[in-house]
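Take a look at this one; I'll ask things after.
A single protein chain has been removed from this complex, and every other one stays in its place.
By letter and in written order, the chains are A, B and C; residue numbering begins at 1 in each of them.
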Amino acid sequence: MRIIDQKKLSASGEYSYVFSSYPEPVARVNPGEEIALLTEDAFAGLLTSETDVLEVVQKKRRGPNPQTGPVYIEGAKAGDTLKVHILNIEPGRDWAVSCIHKSFGGLTPNKFTRMINVPVKDKVYFYRFNKEGMLYHNDFLCFPWKPFMGTIATAPDMEAVSALTPFENGGNMDCPDVKPGNIVWLPVSVDGAYFFTGDCHAIQGEGELCGTALEISAKVTLKFEIIKGKKITWPRIESPDEYMTVGSARPMEDAARIAYAELIEWMTEFGWDRLDAYQALTQTGKLYCANMVDTNYSMVAKVSKKFAERQHYIIQ
Amino acid sequence: MRIIDQKKLSASGEYSYVFSSYPEPVARVNPGEEIALLTEDAFAGLLTSETDVLEVVQKKRRGPNPQTGPVYIEGAKAGDTLKVHILNIEPGRDWAVSCIHKSFGGLTPNKFTRMINVPVKDKVYFYRFNKEGMLYHNDFLCFPWKPFMGTIATAPDMEAVSALTPFENGGNMDCPDVKPGNIVWLPVSVDGAYFFTGDCHAIQGEGELCGTALEISAKVTLKFEIIKGKKITWPRIESPDEYMTVGSARPMEDAARIAYAELIEWMTEFGWDRLDAYQALTQTGKLYCANMVDTNYSMVAKVSKKFAERQHYIIQ
Amino acid sequence: MRIIDQKKLSASGEYSYVFSSYPEPVARVNPGEEIALLTEDAFAGLLTSETDVLEVVQKKRRGPNPQTGPVYIEGAKAGDTLKVHILNIEPGRDWAVSCIHKSFGGLTPNKFTRMINVPVKDKVYFYRFNKEGMLYHNDFLCFPWKPFMGTIATAPDMEAVSALTPFENGGNMDCPDVKPGNIVWLPVSVDGAYFFTGDCHAIQGEGELCGTALEISAKVTLKFEIIKGKKITWPRIESPDEYMTVGSARPMEDAARIAYAELIEWMTEFGWDRLDAYQALTQTGKLYCANMVDTNYSMVAKVSKKFAERQHYIIQ
Partner (left out) sequence: MRIIDQKKLSASGEYSYVFSSYPEPVARVNPGEEIALLTEDAFAGLLTSETDVLEVVQKKRRGPNPQTGPVYIEGAKAGDTLKVHILNIEPGRDWAVSCIHKSFGGLTPNKFTRMINVPVKDKVYFYRFNKEGMLYHNDFLCFPWKPFMGTIATAPDMEAVSALTPFENGGNMDCPDVKPGNIVWLPVSVDGAYFFTGDCHAIQGEGELCGTALEISAKVTLKFEIIKGKKITWPRIESPDEYMTVGSARPMEDAARIAYAELIEWMTEFGWDRLDAYQALTQTGKLYCANMVDTNYSMVAKVSKKFAERQHYIIQ
């Protein structure tokens, strides 16, 4: 299996810190080919000890969330949809790191929600795999391995979007359903799609409350599929049992509106009347928060595949 | 078992349309006593056919969400906590009703999110129990019986809060976890607690997208417990396996902040350091939307009981 | 001129801390009669020194924003509009007080926007009239007398709304245009209107940033007028030159939407087509923030009277 190692393949030897089609692709991949991408952690691998000072780390790196990519998907044209089959995620190191940051997080003032309070002190949490395969910080902060990719995106048409931002083409959704076994659908806005991924998490709760999950470097195995001529406007996720849509916006209710509006659209593809789908999701939809910390908040709406596909009554 | 029938017990023969301590209690109940409350549906039982016109129904009723109560809880003092053990919910009729409303709902303009568009046309959906015990509208809009109480509240100190509003003392949270088998903790703000419930739903998805679930009249069986001298500031819910907190506010991110901030507070009661709890919930918390339609939005944060109680490492 | 002194007239000798029709009116007033209302400051007159501890003050008072009222307006029926002509505001004392509060204000965490930071320390600022008639704290914190009423409301139909809350019937809008020379229009939701006012400010900027203006007791002189059979849904303000509407909601954009949507409605009363009014306000409307600190945020939209009345082209 081909391995995409950003360090070796990018012209600068650097990761990308934006989702865009401005840089040259680091690789070209055919639909159907299984490939592995090596990804760096959100801190560019520079946060290596609990005594590291976050401000020093931040000055050393070019930005948060280094991305592996852009990967050019052969045959993808603007207006198509890219389906990303997530096959596997393996840890890149024997540890993960999280931290409480003085100006980033769900319960701290930040760049947008400004306050006059004295900032919280930064605090770094290291986790190492123990012999049970759990990520162990201490007897109480100890979590199972439930990996997913924090960022997954295609390039927007003209913008170069910060790797901190979730948006229409995916990005930093920090959505735990972007995980092995699931399929992520992304809009293709430029020829070749210009695919990016990175910011893998060993585990993360809903909301990513303090702003950093168990951040890891990883080897991500994927396979691409193109749906020609199908245009979607926001990301979709498919698990074996559920259809999901992700909306990313502020305030959070707008993210929720997008997610459900998009799920209604998806259901109309199975023959639902729009108002009936609206009624249906009222009674049976799920709606959780993927992140409440990033430059946009991400909400995930879900519906059972069988229900959406109108096999519901027959089998239940 | 004693049955609290609002029609017979209230001075006016009327339901209450606010959460408040202004009216005389309709009943006085001792902690530990099992009681049943008869509740009316959100439309006061007036929406009885798909050809009914919502505006006509609205003019006939005093307000949305008629409440059974206030019920005076003997021994409850301001500053205590009321635990409500939900034992059972039985349907009051053989049907449920939902509707799409032109100026209420997650994807329609409304009283606060004003738009210049032509309003959506109202549409009423009736559901009847079929022989499999499902609520049947047609072969695709057909849902299982998963009942819960849309409203549950104690009275605030001085306000009379609309029965449409979720707030610190509970209220119209439209939270599917307010269901049989779970325990709801509510702040007691006035002596006697002045308990209300109503607005039962046969089933509802997360968010209550169109604004009305499968609305039913019901018989709700409860038991009360008082925690003397324990002051909480927002509702808590306990399922057999999880601790939950509910935040209700606008924008939705404030509801999320409240829910998680309150869950951190709860975890400190088990010995957690506040920052460590913040870190822990980042990795293992759940956060779903109960309603995205009411005068405040409600978000529910969850954590495993074993984890919160620090039994985690030992047993997992 | 009749003086309404709440201390003497209310059954309890107390101010009201909610806007509601539950208490007995303290006075009955005819339209056209000039009356004076004595109002207490937001701290119920209990914050009398810079060394006072806010928590102690808060425990002594029943709530924030003591209100003078309810005043029963003879002839006002639910569905009418009450016009309040503000004639004069005189200071009740020779000082005003403001404070920075640890959990209330535009740039501090608060009850809804929860944070884990250490709270700001409370700080009290006293101001005394100097010989130039300015309110003087020190050479830099020294402000002219520009008084207005922070709260002005009629009672809602069934609710008792906290005196901290701005809402459809007015309330705690903290809007500097509620001042002598202007006319405030309020919806009448119950017979007699049940009018309240209080929380006067010697001066306040737009947004009431830290949460407390130069808080004063005052003597407010008013005259009432009823527009029979005219139903409005949110407050309006008329200055000699401008029509204004106030929206109060969260998030702030919803307050802005309400304000402009209501101003469009007002313009249609002068013959404007709705879309043309929407276009017109785009080019000539004003939109400022009255408060960014209360339980709802308040935004004020304005348009020139001459323009709205379609005298524009003729005279400009």
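Just so it is clear, contacts are C-beta pairs under 8 Å (C-beta built on N, C-alpha and C of every residue); 3 or more make two chains touch, one makes a residue touch a chain.
Since the structure is predicted, the reported quantities are computational estimates derived from the model, not experimental observations.
A.B. asks: I'd like to know which visible chains would be in contact with the absent chain if the whole complex were considered.
C.D. replies: Looking at the complete complex, the unshown chain comes into contact with A, B, C.
A.B. asks: So which of C:Glu55, C:Glu74 or C:Asp276 would be touching the chain we can't see?
C.D. replies: Of these options, the touching residue for the absent chain is C:Asp276.
A.B. asks: If the hidden chain were put back, which of B:Arg61, B:Lys83, B:Arg114 or B:Arg257 would touch it?
C.D. replies: In the complete complex, the chain left out is touched by residue B:Arg114.
A.B. asks: Kindly state which of the options C:Val57, C:Ala76 or C:Ile100 is in contact with the chain not pictured.
C.D. replies: Missing-chain contact among the listed residues: C:Ile100.
A.B. asks: Give me the chain A residues in contact with the hidden chain, please.
C.D. replies: Counting over the whole complex, chain A touches the hidden chain at residues 17-18, 20, 22, 62-63, 112-116, 157-162, 249-251, 254, 257-258, 261, 264, 274-275, 278.
A.B. asks: Which chain B residues would touch the chain omitted from the figure, given the whole complex?
C.D. replies: Residues 107-109, 113-120, 251 of chain B touch the chain absent from view.
A.B. asks: Residues on chain C that touch the omitted chain in the whole complex?
C.D. replies: Residues 98, 100, 105-107, 120, 123, 125, 134, 139-144, 203-214, 250-253, 256-257, 260-261, 264, 272, 275-276, 278-289, 292, 297, 299, 301, 310, 312-313, 316 of chain C touch the chain absent from view.
Simple rule for what comes next: only the chains that are shown with their structure count from here on.
A.B. asks: What's the distance between the Cα centroids of chain A and chain C, rounded to whole Å?
C.D. replies: 46
A.B. asks: Report the inter-chain centroid distance for chain A and chain B in whole angstrom, where each centroid is the mean of the CA atoms.
C.D. replies: About 33 Å separates the centre of chain A from that of chain B.
A.B. asks: Name the residues of chain B that each touch 2 or more other chains.
C.D. replies: Counting only residues that touch two or more other chains, chain B contributes 250-251, 257, 261, 264, 275, 278.
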